[in-house]
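Only a single protein chain was left out; the remaining protein chains are all shown in position.
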Amino acid sequence: MKKALVLLLSLAFVLTLTACSYKDKLYVLNWGDYMDESLIKQFEKEYRIDVKYKPVGSNEDMASLLIAQNAVYDLIFPSDYMIDKFIQDEMIQPIDFSLLTHFEALEVNPTLASLYADSGFSDYVVPYAWGTIGIMYRTDKVGLQDFVESEGWAALFESGSTYRAGMYDSSRDAVAAALLYLGYSVNSEDGDELEQAESALRDANFHAWGEDNLKGRILANTLDLALVYSGDYFSEYYAAIEDERAINFGFYVPESTNVWMDAIVIPNIAQNINSAHLFIDFFLREEVALQNYEWIGYAPPYITIYDQIYDQILSDFGGLASTFDPYPQGSLREMYVYGSNERATELAHILARVKPNQ
Amino acid sequence: MKRRKQRILMAKAMGVILTVMTFLILYVPILLILMLSLNDSARGYQWEGFTLKWYAMLFLDDIMKDPIVNTISIAILSTIISTILGTIFAIGIHALEKKRRVRMMVMNNVPVVNPDIVTGISLMIIFSILSFTLGFSTVLIAHVFFSIPYVILNIIPKLKRLDPNLYEAGLDLGCSRIEAVWRVIIPNISTGILTGALMAFTMSIDDFVITYFTSGNEYMNVSTWLYAALAREGRNSFTPVAYAYNTIIFLLTIIIIVFVNTRKERKVRTHEKSTCFTP
Partner (left out) sequence: MKRLRFFSIPYLAWMLIFIAVPTLILIMLAFSDYSLYYPSRFEITWVNFQIFSQSYMSKAIIYSFGLSIITTLICFVIGYPVAYYLANLPEKTRKIWLALLIVPLWANMLLRIFAWEKIFTPLSIFTDLSGLSLDLLGTNTGIVIGMVGMYLPFMIFPLFSVLERMDYSLVEAAKDLGATDLNVFFKVIFPMSLGGIVSGVIMTMLPAMTSFVLPARIGLGRINLIGNIIESKFMKEVMGSGGLSINVGSLISLMLMLFSVISFVIITRFDKEGETLI
């Protein structure tokens, strides 16, 4: 009995020891699969900093964790509208760009830069990725491709019982998709338009509500089409090639859609601010950035990197490249803004009401 | 008479059929997990041939190292702490007079009956009020918290079967109070302690909900890791190594049970002798 106890205790002790290797830590709160992990390992080795990467499923989850303040987060990767809110509520701090030695050289895409400069983000963010939302679908379903390409958003909302459609279980995205389908602005605050969006979502009677697992459900043949982020499609495409699986899915971006941006920001509750800057700067090194963006599948916001990756997609996969550009010339894509707390609550209620217990 | 025999036979057949059904519904998912751990496919949509590479990766690659290390170290620590505390508390509760004992047991059973989600949220709130930083220590406290009641529930019945005069006899024969507990009471309730510890270990190693609400920026156990990975099911977030880990833990626990059960039978025979006066 005693021997067993000593053995177990020492095992527990050894296990806790092996768990932490470096003294300095950096707490990163980010989306899952949103960074090439081998690069994080490389950073850990090079700077002797232990990176603790916590994945979250939505901007709202991210905000809840920050508000609760019961743990330190040094770097977070929120999207446009949540950055807007974080700045309003003074929850994030300005970035010290003098510490980012590689930032200048990379050159932010001017269209994107002006989009977020207008919202007053410039001092607070280092852009990380941008893209659109679109429809991912199975190409082995008879007639589905034509249906999606001719109907656009209506394909998602009017697939009826012919195809099984999936929708994002996030109030922002679900309502935005409905507003786009109805031809309204994704930031609409008009009560009547929101009501129409609600009934459109209800009538669509989606087969599944999910977060980033919707694409997986398409691959698993539980769904035929779903709302999916552009980069997720590319990421799946690369993964299928890696695994030597047949590619039986496509992606379509309807004419009117949104444009979104995720950026790296440092919250006020951060404690390892210097390491945070080191981490950002590491991911801005050209060769690191190139490898990282090739891995994640999302469009890089930096011209030099973007051009190289775009050219590669064009030469490797040809036609696929057309959906890679989040903001093609002449398009009028809108970015989400936070609006008010009342709107956020209303969106949450709409989502709760339209997810039916049938 | 013949009819009655027929009825008994039918009842027996029904018992067998339902038992088979029970085992099917319990074991089909587990067999599927086993097959997924042997399937040569990262996504597991189809059966793509036999492989052992996920088992190799479990030991060679550190893809799931942190969550596994966290899970096992919390399980071991919380089992040890809650078993020791639970044993002490159970002895204390058993010594109370009936009314207060029942009252204590009612309190004790609150976390057992309370839904996990309510326990998790209560703990999250109390940690927030006490401004504890969520992490390894809060998860450990939480696991000790929900394990103790099970340890106590396993020990109390054994204490009831214990002859109360045995302890007094120990004292009369010159044992100190603590010594008498250690030498007289503990050996006689050891089977209860052991099953209690086993239960505490099980609860801890498989917990999701309570860990989900009490872990912070750093700590992730296998369950919370899986929850995040399955929410995305992407390229790097989910790996069949999880199936391999699960299968190995599963086999290990079977071995532990067999081991404990055979030991228990041996121990019961040797116990009668171990008291203060025969050192």
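So that you can tell them apart, the chains are marked A and B in the order they are listed, and the count of residues begins at 1 in each.
The rule we apply is simple: contacts are C-beta pairs under 8 Å (C-beta built on N, C-alpha and C of every residue); 3 or more make two chains touch, one makes a residue touch a chain.
None of these values were measured; they are calculated from a predicted model.
A.B. asks: Of the residues A:152, A:210, A:267 or A:326, which one touches the chain left out of the display?
C.D. replies: Checking the options A:152, A:210, A:267 or A:326, the one contacting the hidden chain is A:210.
A.B. asks: Which residue numbers on chain B touch the omitted chain?
C.D. replies: 4, 7-8, 12, 14-16, 18-19, 21-23, 25-30, 32-33, 35-36, 39, 44-47, 85, 88-89, 91-96, 101-102, 104-118, 121-126, 128-129, 145, 148, 150, 153-154, 156-157, 164, 167-168, 177, 181, 199, 202, 205-206, 208-209, 213, 222-223, 226-227, 230, 242-243, 246, 249-250, 253-254, 257, 261
A.B. asks: List the residues of chain A that touch the chain left out of this view.
C.D. replies: That gives, for chain A, the contact residues 58, 60-61, 63-64, 67-69, 85, 166, 169, 206-210, 217, 220-222, 341, 344-345, 347-349, 352-353, 355-358.
One rule holds in what follows: only the chains that are shown with their structure count from here on.
A.B. asks: Of all residues in chain B, which touch chain A in the complex?
C.D. replies: Going by the criterion above, the answer is residues 41-43, 45, 66, 69-70, 72-73, 76-77, 79-80, 124, 127-128, 131-136, 216-218, 220, 228-237.
A.B. asks: How about chain A: which of its residues touch chain B in the complex?
C.D. replies: On the chain A side, the touching residues are 5, 8-9, 11-12, 15-16, 18-19, 25, 27, 29, 31-33, 37, 52, 54-57, 68, 70-73, 211-213, 215-216, 219-221, 232, 235-236, 238-239, 242-243, 245.
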